[in-house]
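A protein chain is absent from this complex, but the other protein chains hold their places.
Right, subunit A next:
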Amino acid sequence: METNGVGGSAADMSRILSELETLKTAKNDIDRRISALEAQLRDTTNIQDKNDTVSNGSCPLISAVHSNINHDLTPDSVYRYSRHLLLPSFGVQGQSNLLKSSILVIGAGGLGSPALLYLAACGVGRLGIVDHDVVELNNMHRQVIHTEAYIGQPKVKSAAATCRSINSTVQIVEYQEALRTSNALEILSQYDIVVDATDNAPSRYMISDCCVVLGKPLVSGAALGLEGQLTVYNYNGGPCYRCLFPTPPPTSACQRCSDSGVLGVVPGIIGCLQALEAIKIAGAVGEPLSGRMLLFDALSARIRIVKIRGRSSQCEVCGENSAFTQQQFKNFDYEKFTQAPLSTLPVKLNLLPEDSRISSKEYKEKIDNGEAHVLVDVRPEHHFKIVSLPNSINIPLASLEVRLPEISKALKEEDNSGSGASLYVVCRRGNDSQRAVQCLQKMGFNSARDIIGGLESWGHDVDPNFPTY
(Lines give C-alpha, C1' and ligand atoms only; values in the text may rest on other atoms or scores of the structure.)
Protein backbone atom coordinates (compact mmCIF):
# COMPACT_ATOMS: atom_id res chain seq x y z
CA MET A 1 0.00 0.00 0.00
CA GLU A 2 1.34 3.47 -0.86
CA THR A 3 1.82 5.98 1.92
CA ASN A 4 -0.10 9.20 1.84
CA GLY A 5 3.19 11.06 1.50
CA VAL A 6 4.21 9.35 -1.70
CA GLY A 7 0.73 9.52 -3.17
CA GLY A 8 0.54 13.23 -2.24
CA SER A 9 3.85 14.15 -3.85
CA ALA A 10 2.93 12.22 -7.00
CA ALA A 11 -0.31 14.18 -7.20
CA ASP A 12 1.62 17.41 -6.59
CA MET A 13 4.07 16.56 -9.34
CA SER A 14 1.36 15.87 -11.85
CA ARG A 15 -0.39 19.12 -10.88
CA ILE A 16 2.85 21.08 -11.35
CA LEU A 17 3.56 19.38 -14.68
CA SER A 18 0.11 20.14 -15.97
CA GLU A 19 0.34 23.77 -14.83
CA LEU A 20 3.70 24.06 -16.57
CA GLU A 21 2.17 22.64 -19.73
CA THR A 22 -0.68 25.17 -19.59
CA LEU A 23 1.70 28.09 -19.07
CA LYS A 24 3.98 26.93 -21.90
CA THR A 25 0.99 26.71 -24.26
CA ALA A 26 -0.10 30.19 -23.22
CA LYS A 27 3.45 31.49 -23.77
CA ASN A 28 3.58 29.95 -27.25
CA ASP A 29 0.25 31.50 -28.05
CA ILE A 30 1.41 34.95 -26.91
CA ASP A 31 4.66 34.55 -28.89
CA ARG A 32 2.65 33.70 -31.99
CA ARG A 33 0.43 36.72 -31.52
CA ILE A 34 3.45 38.98 -31.02
CA SER A 35 5.10 37.79 -34.24
CA ALA A 36 1.81 38.10 -36.12
CA LEU A 37 1.46 41.71 -34.96
CA GLU A 38 5.12 42.42 -35.80
CA ALA A 39 4.55 40.99 -39.27
CA GLN A 40 1.44 43.12 -39.67
CA LEU A 41 3.47 46.17 -38.71
CA ARG A 42 6.13 45.23 -41.27
CA ASP A 43 3.43 44.79 -43.92
CA THR A 44 1.95 48.18 -43.21
CA THR A 45 5.36 49.83 -43.50
CA ASN A 46 6.02 47.87 -46.71
CA ILE A 47 2.75 49.03 -48.22
CA GLN A 48 3.61 52.60 -47.27
CA ASP A 49 7.07 52.17 -48.81
CA LYS A 50 5.51 50.70 -51.93
CA ASN A 51 3.06 53.55 -52.16
CA ASP A 52 5.96 55.97 -51.78
CA THR A 53 7.86 54.34 -54.61
CA VAL A 54 4.88 53.62 -56.84
CA SER A 55 6.17 55.97 -59.52
CA ASN A 56 9.18 53.70 -59.73
CA GLY A 57 7.35 51.29 -62.02
CA SER A 58 6.40 47.65 -61.67
CA CYS A 59 9.60 46.33 -60.07
CA PRO A 60 8.65 44.24 -57.02
CA LEU A 61 9.96 45.58 -53.76
CA ILE A 62 12.57 43.42 -52.13
CA SER A 63 13.01 44.74 -48.65
CA ALA A 64 14.80 41.73 -47.19
CA VAL A 65 18.36 42.47 -46.28
CA HIS A 66 19.53 39.30 -44.64
CA SER A 67 17.64 36.70 -46.68
CA ASN A 68 17.45 36.03 -50.35
CA ILE A 69 13.81 36.30 -51.40
CA ASN A 70 12.69 36.80 -54.96
CA HIS A 71 8.94 36.78 -54.54
CA ASP A 72 6.53 39.18 -52.91
CA LEU A 73 5.17 36.95 -50.13
CA THR A 74 5.55 38.47 -46.68
CA PRO A 75 7.23 36.36 -43.97
CA ASP A 76 3.82 35.93 -42.41
CA SER A 77 2.37 34.68 -45.70
CA VAL A 78 5.28 32.29 -46.14
CA TYR A 79 4.45 30.80 -42.74
CA ARG A 80 0.64 30.78 -43.15
CA TYR A 81 0.71 29.22 -46.64
CA SER A 82 3.86 27.11 -46.16
CA ARG A 83 2.05 23.84 -46.96
CA HIS A 84 0.96 25.30 -50.29
CA LEU A 85 4.47 26.55 -51.00
CA LEU A 86 5.85 23.08 -50.33
CA LEU A 87 3.77 21.64 -53.18
CA PRO A 88 5.98 21.46 -56.28
CA SER A 89 2.94 21.79 -58.57
CA PHE A 90 1.56 24.83 -56.74
CA GLY A 91 4.43 26.48 -54.90
CA VAL A 92 5.34 30.15 -54.63
CA GLN A 93 3.97 30.99 -58.08
CA GLY A 94 0.56 29.41 -57.43
CA GLN A 95 0.21 31.10 -54.04
CA SER A 96 1.41 34.41 -55.39
CA ASN A 97 -1.21 34.23 -58.17
CA LEU A 98 -3.88 33.33 -55.63
CA LEU A 99 -3.01 36.27 -53.39
CA LYS A 100 -3.45 38.62 -56.34
CA SER A 101 -6.76 37.12 -57.48
CA SER A 102 -10.33 38.10 -56.74
CA ILE A 103 -13.22 35.62 -56.56
CA LEU A 104 -16.95 36.28 -56.25
CA VAL A 105 -19.15 33.66 -54.60
CA ILE A 106 -22.87 34.08 -55.37
CA GLY A 107 -24.92 32.39 -52.66
CA ALA A 108 -23.79 31.73 -49.08
CA GLY A 109 -25.86 28.56 -48.67
CA GLY A 110 -25.09 24.86 -48.94
CA LEU A 111 -22.56 25.23 -51.79
CA GLY A 112 -21.27 28.68 -50.89
CA SER A 113 -20.52 27.80 -47.26
CA PRO A 114 -17.71 25.30 -47.83
CA ALA A 115 -16.51 27.14 -50.95
CA LEU A 116 -16.11 30.37 -48.96
CA LEU A 117 -14.40 28.63 -46.03
CA TYR A 118 -11.69 27.22 -48.29
CA LEU A 119 -11.34 30.31 -50.46
CA ALA A 120 -10.84 32.50 -47.38
CA ALA A 121 -8.43 30.03 -45.82
CA CYS A 122 -6.32 29.58 -48.95
CA GLY A 123 -5.53 33.27 -49.31
CA VAL A 124 -7.52 34.64 -52.24
CA GLY A 125 -6.70 38.34 -52.38
CA ARG A 126 -10.26 39.61 -52.49
CA LEU A 127 -13.38 37.56 -51.82
CA GLY A 128 -16.89 38.86 -52.60
CA ILE A 129 -20.06 37.30 -51.14
CA VAL A 130 -23.56 37.90 -52.58
CA ASP A 131 -26.73 36.78 -50.76
CA HIS A 132 -30.00 38.42 -49.77
CA ASP A 133 -31.21 35.76 -47.35
CA VAL A 134 -31.05 35.37 -43.57
CA VAL A 135 -29.72 32.37 -41.63
CA GLU A 136 -32.45 29.93 -40.55
CA LEU A 137 -32.35 26.92 -38.24
CA ASN A 138 -33.19 24.56 -41.12
CA ASN A 139 -30.07 25.79 -42.98
CA MET A 140 -27.64 24.75 -40.28
CA HIS A 141 -27.31 21.08 -41.28
CA ARG A 142 -25.56 22.00 -44.51
CA GLN A 143 -24.66 25.70 -44.49
CA VAL A 144 -21.67 25.11 -42.26
CA ILE A 145 -20.21 28.61 -42.44
CA HIS A 146 -23.01 29.94 -40.21
CA THR A 147 -23.32 29.45 -36.46
CA GLU A 148 -26.47 29.37 -34.31
CA ALA A 149 -25.65 32.84 -32.97
CA TYR A 150 -26.41 34.25 -36.45
CA ILE A 151 -29.91 32.78 -36.88
CA GLY A 152 -32.15 35.58 -38.15
CA GLN A 153 -29.20 37.66 -39.37
CA PRO A 154 -28.06 38.17 -42.97
CA LYS A 155 -26.09 35.24 -44.40
CA VAL A 156 -23.60 37.64 -45.95
CA LYS A 157 -22.80 39.18 -42.58
CA SER A 158 -22.46 35.77 -40.94
CA ALA A 159 -20.31 34.31 -43.74
CA ALA A 160 -18.07 37.38 -43.85
CA ALA A 161 -17.49 37.22 -40.08
CA THR A 162 -16.46 33.55 -40.31
CA CYS A 163 -14.16 34.22 -43.29
CA ARG A 164 -12.49 37.08 -41.43
CA SER A 165 -12.00 34.96 -38.33
CA ILE A 166 -10.27 32.29 -40.44
CA ASN A 167 -8.07 34.68 -42.39
CA SER A 168 -7.90 38.34 -41.46
CA THR A 169 -5.53 39.07 -44.35
CA VAL A 170 -8.19 38.43 -47.03
CA GLN A 171 -10.25 41.39 -48.17
CA ILE A 172 -13.89 40.35 -47.77
CA VAL A 173 -16.55 42.32 -49.66
CA GLU A 174 -20.22 41.98 -48.61
CA TYR A 175 -23.13 42.32 -51.04
CA GLN A 176 -26.24 41.96 -48.94
CA GLU A 177 -28.63 42.03 -51.88
CA ALA A 178 -30.23 39.74 -54.44
CA LEU A 179 -28.35 39.49 -57.73
CA ARG A 180 -30.40 41.09 -60.52
CA THR A 181 -29.71 42.17 -64.07
CA SER A 182 -29.60 45.71 -62.66
CA ASN A 183 -26.61 45.10 -60.35
CA ALA A 184 -24.94 41.97 -61.79
CA LEU A 185 -22.66 43.67 -64.35
CA GLU A 186 -21.43 46.17 -61.78
CA ILE A 187 -20.66 43.48 -59.18
CA LEU A 188 -19.28 40.68 -61.39
CA SER A 189 -17.02 43.04 -63.36
CA GLN A 190 -14.91 43.59 -60.24
CA TYR A 191 -13.81 39.95 -59.98
CA ASP A 192 -11.55 37.57 -61.93
CA ILE A 193 -13.56 34.41 -61.26
CA VAL A 194 -17.25 33.81 -60.46
CA VAL A 195 -18.56 30.89 -58.37
CA ASP A 196 -22.25 30.09 -58.92
CA ALA A 197 -23.54 28.70 -55.63
CA THR A 198 -27.18 29.68 -56.17
CA ASP A 199 -30.22 27.44 -56.04
CA ASN A 200 -32.51 28.27 -58.96
CA ALA A 201 -32.68 28.13 -62.75
CA PRO A 202 -33.15 31.85 -63.59
CA SER A 203 -30.09 32.79 -61.47
CA ARG A 204 -28.01 30.19 -63.28
CA TYR A 205 -28.92 31.56 -66.74
CA MET A 206 -28.44 35.15 -65.55
CA ILE A 207 -25.01 34.50 -64.00
CA SER A 208 -23.79 32.53 -67.03
CA ASP A 209 -24.92 35.23 -69.48
CA CYS A 210 -23.29 37.91 -67.36
CA CYS A 211 -20.02 35.95 -67.27
CA VAL A 212 -20.10 35.61 -71.08
CA VAL A 213 -20.73 39.32 -71.54
CA LEU A 214 -17.87 40.16 -69.17
CA GLY A 215 -15.55 37.30 -70.23
CA LYS A 216 -15.25 35.72 -66.78
CA PRO A 217 -14.74 32.02 -66.01
CA LEU A 218 -17.70 30.55 -64.12
CA VAL A 219 -17.35 27.70 -61.63
CA SER A 220 -20.82 26.20 -61.45
CA GLY A 221 -22.03 23.68 -58.90
CA ALA A 222 -25.42 22.24 -58.02
CA ALA A 223 -26.69 19.73 -55.50
CA LEU A 224 -30.04 18.19 -54.65
CA GLY A 225 -31.07 15.16 -52.69
CA LEU A 226 -28.11 12.82 -52.88
CA GLU A 227 -26.61 14.04 -56.14
CA GLY A 228 -24.31 16.80 -57.24
CA GLN A 229 -23.03 18.30 -60.52
CA LEU A 230 -20.00 20.47 -61.24
CA THR A 231 -18.38 22.13 -64.24
CA VAL A 232 -16.51 25.26 -65.36
CA TYR A 233 -18.30 27.37 -67.97
CA ASN A 234 -17.06 30.02 -70.37
CA TYR A 235 -13.38 29.13 -70.02
CA ASN A 236 -10.68 27.79 -72.38
CA GLY A 237 -13.07 27.35 -75.31
CA GLY A 238 -15.54 25.45 -73.16
CA PRO A 239 -19.29 25.97 -73.38
CA CYS A 240 -21.44 28.44 -71.49
CA TYR A 241 -24.54 27.34 -69.59
CA ARG A 242 -26.72 28.16 -72.60
CA CYS A 243 -24.58 26.13 -75.01
CA LEU A 244 -25.51 23.13 -72.86
CA PHE A 245 -29.08 24.12 -72.02
CA PRO A 246 -30.35 26.49 -74.75
CA THR A 247 -33.96 25.96 -73.66
CA PRO A 248 -34.94 26.20 -69.99
CA PRO A 249 -36.40 23.05 -68.44
CA PRO A 250 -40.10 22.97 -67.49
CA THR A 251 -40.64 24.41 -64.03
CA SER A 252 -41.92 21.05 -62.80
CA ALA A 253 -38.40 19.68 -63.39
CA CYS A 254 -36.76 22.31 -61.17
CA GLN A 255 -36.85 20.83 -57.71
CA ARG A 256 -35.69 22.80 -54.70
CA CYS A 257 -33.89 21.61 -51.56
CA SER A 258 -36.78 22.96 -49.47
CA ASP A 259 -39.18 20.59 -51.27
CA SER A 260 -37.07 17.59 -52.19
CA GLY A 261 -34.57 17.59 -49.34
CA VAL A 262 -30.78 17.40 -49.50
CA LEU A 263 -28.22 15.46 -47.50
CA GLY A 264 -26.08 18.21 -45.95
CA VAL A 265 -22.70 16.80 -46.88
CA VAL A 266 -23.59 16.52 -50.60
CA PRO A 267 -23.55 20.29 -51.35
CA GLY A 268 -20.58 20.34 -48.95
CA ILE A 269 -18.61 18.09 -51.31
CA ILE A 270 -19.66 19.99 -54.45
CA GLY A 271 -18.90 23.34 -52.76
CA CYS A 272 -15.42 22.11 -51.84
CA LEU A 273 -14.86 21.03 -55.45
CA GLN A 274 -16.01 24.49 -56.60
CA ALA A 275 -13.39 26.04 -54.31
CA LEU A 276 -10.82 23.67 -55.79
CA GLU A 277 -11.66 24.61 -59.40
CA ALA A 278 -11.61 28.32 -58.52
CA ILE A 279 -8.22 27.90 -56.79
CA LYS A 280 -6.82 26.07 -59.85
CA ILE A 281 -7.95 28.85 -62.18
CA ALA A 282 -6.76 31.62 -59.84
CA GLY A 283 -3.44 29.89 -59.20
CA ALA A 284 -3.05 29.02 -62.90
CA VAL A 285 -2.30 25.38 -62.14
CA GLY A 286 -3.65 22.07 -63.39
CA GLU A 287 -6.44 21.24 -65.79
CA PRO A 288 -9.73 23.00 -65.13
CA LEU A 289 -12.99 21.06 -65.37
CA SER A 290 -13.92 22.84 -68.59
CA GLY A 291 -15.61 20.89 -71.39
CA ARG A 292 -16.15 18.17 -68.81
CA MET A 293 -18.76 17.68 -66.12
CA LEU A 294 -18.48 15.88 -62.81
CA LEU A 295 -21.56 13.93 -61.74
CA PHE A 296 -21.65 12.81 -58.13
CA ASP A 297 -24.01 10.16 -56.78
CA ALA A 298 -23.64 9.96 -53.00
CA LEU A 299 -25.87 6.95 -52.41
CA SER A 300 -23.97 4.61 -54.68
CA ALA A 301 -20.58 6.30 -54.05
CA ARG A 302 -20.03 7.00 -57.74
CA ILE A 303 -18.25 9.90 -59.37
CA ARG A 304 -18.42 10.09 -63.13
CA ILE A 305 -16.58 12.67 -65.20
CA VAL A 306 -18.07 13.04 -68.65
CA LYS A 307 -17.05 14.92 -71.77
CA ILE A 308 -19.50 17.62 -72.74
CA ARG A 309 -19.83 19.68 -75.92
CA GLY A 310 -17.52 22.65 -76.48
CA ARG A 311 -18.64 26.21 -77.15
CA SER A 312 -21.54 26.13 -79.59
CA SER A 313 -21.26 28.39 -82.60
CA GLN A 314 -25.07 28.54 -82.62
CA CYS A 315 -25.28 29.69 -78.98
CA GLU A 316 -27.52 32.72 -78.61
CA VAL A 317 -25.21 34.30 -76.07
CA CYS A 318 -21.62 33.13 -76.67
CA GLY A 319 -21.93 31.86 -80.26
CA GLU A 320 -20.14 33.27 -83.30
CA ASN A 321 -23.07 35.30 -84.54
CA SER A 322 -24.37 36.31 -81.18
CA ALA A 323 -24.55 39.98 -80.43
CA PHE A 324 -25.64 39.68 -76.84
CA THR A 325 -24.59 42.99 -75.34
CA GLN A 326 -24.46 44.36 -71.83
CA GLN A 327 -27.56 46.39 -72.60
CA GLN A 328 -29.44 43.30 -73.79
CA PHE A 329 -28.38 41.52 -70.65
CA LYS A 330 -29.76 44.34 -68.52
CA ASN A 331 -33.11 44.17 -70.31
CA PHE A 332 -33.42 40.38 -70.33
CA ASP A 333 -36.25 38.97 -68.20
CA TYR A 334 -34.79 35.79 -66.68
CA GLU A 335 -37.88 35.02 -64.61
CA LYS A 336 -40.06 35.10 -67.71
CA PHE A 337 -37.52 33.10 -69.72
CA THR A 338 -37.43 30.26 -67.18
CA GLN A 339 -40.98 30.73 -65.84
CA ALA A 340 -39.46 30.67 -62.35
CA PRO A 341 -38.75 33.27 -59.68
CA LEU A 342 -35.18 34.45 -58.95
CA SER A 343 -35.87 34.32 -55.25
CA THR A 344 -36.56 30.99 -53.58
CA LEU A 345 -39.85 31.95 -51.96
CA PRO A 346 -42.33 29.08 -52.32
CA VAL A 347 -45.12 29.60 -54.85
CA LYS A 348 -48.64 30.26 -53.59
CA LEU A 349 -51.25 28.98 -56.01
CA ASN A 350 -54.83 30.17 -56.08
CA LEU A 351 -56.79 27.59 -58.05
CA LEU A 352 -60.10 27.40 -56.19
CA PRO A 353 -63.09 29.68 -55.60
CA GLU A 354 -63.36 31.08 -52.08
CA ASP A 355 -66.21 28.76 -51.05
CA SER A 356 -64.02 25.72 -51.74
CA ARG A 357 -61.47 26.79 -49.15
CA ILE A 358 -61.30 27.27 -45.38
CA SER A 359 -58.59 28.74 -43.17
CA SER A 360 -56.72 26.67 -40.61
CA LYS A 361 -58.47 28.63 -37.83
CA GLU A 362 -61.90 27.78 -39.29
CA TYR A 363 -60.87 24.14 -39.48
CA LYS A 364 -59.90 24.28 -35.79
CA GLU A 365 -63.39 25.58 -34.95
CA LYS A 366 -64.95 22.69 -36.87
CA ILE A 367 -62.93 20.22 -34.77
CA ASP A 368 -63.89 22.02 -31.55
CA ASN A 369 -67.56 21.93 -32.55
CA GLY A 370 -67.30 18.21 -33.20
CA GLU A 371 -68.34 18.52 -36.84
CA ALA A 372 -68.42 15.14 -38.59
CA HIS A 373 -65.66 15.23 -41.20
CA VAL A 374 -62.81 13.43 -42.93
CA LEU A 375 -59.38 15.07 -43.30
CA VAL A 376 -57.29 13.82 -46.22
CA ASP A 377 -53.56 14.67 -46.16
CA VAL A 378 -52.26 14.53 -49.75
CA ARG A 379 -48.55 14.88 -48.98
CA PRO A 380 -46.12 12.08 -49.94
CA GLU A 381 -45.84 9.32 -47.37
CA HIS A 382 -42.35 10.35 -46.15
CA HIS A 383 -43.68 13.85 -45.41
CA PHE A 384 -46.62 12.36 -43.48
CA LYS A 385 -44.12 10.46 -41.35
CA ILE A 386 -42.46 13.71 -40.22
CA VAL A 387 -45.64 15.13 -38.70
CA SER A 388 -49.39 15.04 -39.33
CA LEU A 389 -52.69 16.24 -37.86
CA PRO A 390 -54.58 13.78 -35.64
CA ASN A 391 -57.18 11.62 -37.42
CA SER A 392 -56.00 12.61 -40.88
CA ILE A 393 -55.70 9.92 -43.51
CA ASN A 394 -52.71 9.98 -45.84
CA ILE A 395 -53.52 9.60 -49.54
CA PRO A 396 -50.68 11.13 -51.59
CA LEU A 397 -51.83 13.31 -54.50
CA ALA A 398 -50.26 10.94 -57.05
CA SER A 399 -52.48 8.04 -55.91
CA LEU A 400 -55.62 10.06 -55.15
CA GLU A 401 -57.68 8.88 -58.13
CA VAL A 402 -57.15 5.19 -57.50
CA ARG A 403 -57.84 5.51 -53.77
CA LEU A 404 -61.16 7.37 -53.97
CA PRO A 405 -63.06 4.38 -52.50
CA GLU A 406 -61.12 4.83 -49.24
CA ILE A 407 -62.44 8.38 -49.01
CA SER A 408 -66.04 7.30 -49.70
CA LYS A 409 -65.73 4.63 -47.01
CA ALA A 410 -64.29 7.06 -44.45
CA LEU A 411 -67.03 9.59 -45.17
CA LYS A 412 -69.69 6.94 -44.60
CA GLU A 413 -68.11 5.88 -41.29
CA GLU A 414 -67.96 9.47 -40.01
CA ASP A 415 -71.55 10.27 -40.94
CA ASN A 416 -73.28 9.70 -37.57
CA SER A 417 -76.28 11.96 -38.04
CA GLY A 418 -77.09 10.93 -41.57
CA SER A 419 -76.71 14.51 -42.84
CA GLY A 420 -73.32 13.76 -44.36
CA ALA A 421 -69.72 14.33 -43.26
CA SER A 422 -67.58 17.14 -44.66
CA LEU A 423 -64.40 16.48 -46.61
CA TYR A 424 -61.27 18.59 -46.03
CA VAL A 425 -57.91 18.31 -47.75
CA VAL A 426 -54.57 19.44 -46.38
CA CYS A 427 -50.97 19.45 -47.59
CA ARG A 428 -47.75 21.19 -46.56
CA ARG A 429 -48.31 24.72 -47.91
CA GLY A 430 -51.74 24.64 -49.54
CA ASN A 431 -50.89 24.09 -53.22
CA ASP A 432 -51.29 20.34 -53.68
CA SER A 433 -54.43 20.44 -51.53
CA GLN A 434 -56.03 22.74 -54.12
CA ARG A 435 -55.03 20.41 -56.95
CA ALA A 436 -56.53 17.55 -54.95
CA VAL A 437 -59.81 19.42 -54.37
CA GLN A 438 -60.05 20.17 -58.11
CA CYS A 439 -59.64 16.47 -58.79
CA LEU A 440 -62.09 15.42 -56.04
CA GLN A 441 -64.79 17.83 -57.20
CA LYS A 442 -64.39 16.52 -60.74
CA MET A 443 -64.92 13.00 -59.40
CA GLY A 444 -68.13 13.94 -57.63
CA PHE A 445 -66.93 14.93 -54.17
CA ASN A 446 -68.52 18.34 -54.56
CA SER A 447 -68.18 19.43 -50.94
CA ALA A 448 -64.38 18.90 -50.83
CA ARG A 449 -62.56 21.95 -49.49
CA ASP A 450 -58.88 22.67 -48.93
CA ILE A 451 -57.21 24.19 -45.88
CA ILE A 452 -55.60 27.45 -46.99
CA GLY A 453 -51.84 27.51 -46.41
CA GLY A 454 -51.74 23.88 -45.31
CA LEU A 455 -49.93 22.61 -42.24
CA GLU A 456 -47.62 25.61 -42.38
CA SER A 457 -50.54 27.92 -41.58
CA TRP A 458 -51.79 25.46 -38.92
CA GLY A 459 -48.40 25.80 -37.21
CA HIS A 460 -48.46 29.55 -37.68
CA ASP A 461 -52.08 30.44 -36.81
CA VAL A 462 -53.42 27.60 -34.63
CA ASP A 463 -50.76 25.57 -32.87
CA PRO A 464 -47.32 27.20 -32.54
CA ASN A 465 -45.98 23.93 -31.11
CA PHE A 466 -46.83 22.06 -34.32
CA PRO A 467 -43.46 21.16 -35.95
CA THR A 468 -42.78 22.90 -39.28
CA TYR A 469 -40.17 21.67 -41.73
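The rule is simple: a contact is a pair of C-beta atoms (placed from the backbone, for glycine too) under 8 Å apart; a residue touches a chain by one contact, two chains touch by 3 or more; residues count from 1.
Assume contacts and distances are computed from a predicted model.
Colleague: Which listed name, "NEDD8-activating enzyme E1 catalytic subunit", "Ubiquitin-related modifier 1 homolog", "Dynactin subunit 4" or "DNA-directed RNA polymerase III subunit RPC3", is the one UniProt assigns to the chain that has been left out?
Modeller: "Ubiquitin-related modifier 1 homolog"
Colleague: Of A:100, A:309, A:403 or A:442, which one is in contact with the hidden chain?
Modeller: Among A:100, A:309, A:403 or A:442, only A:309 touches the chain that is not shown.
Colleague: Out of A:260, A:331, A:369 or A:465, which residue would touch the omitted chain in the full complex?
Modeller: Considering the complete complex, A:260 is the one touching the chain left out.
Colleague: In terms of residues, what is the contact footprint of the unshown chain on subunit A?
Modeller: 107, 109-112, 197-201, 204, 221-225, 227-229, 244-250, 252-257, 260, 262, 267, 293, 295, 297, 300, 304-309, 398
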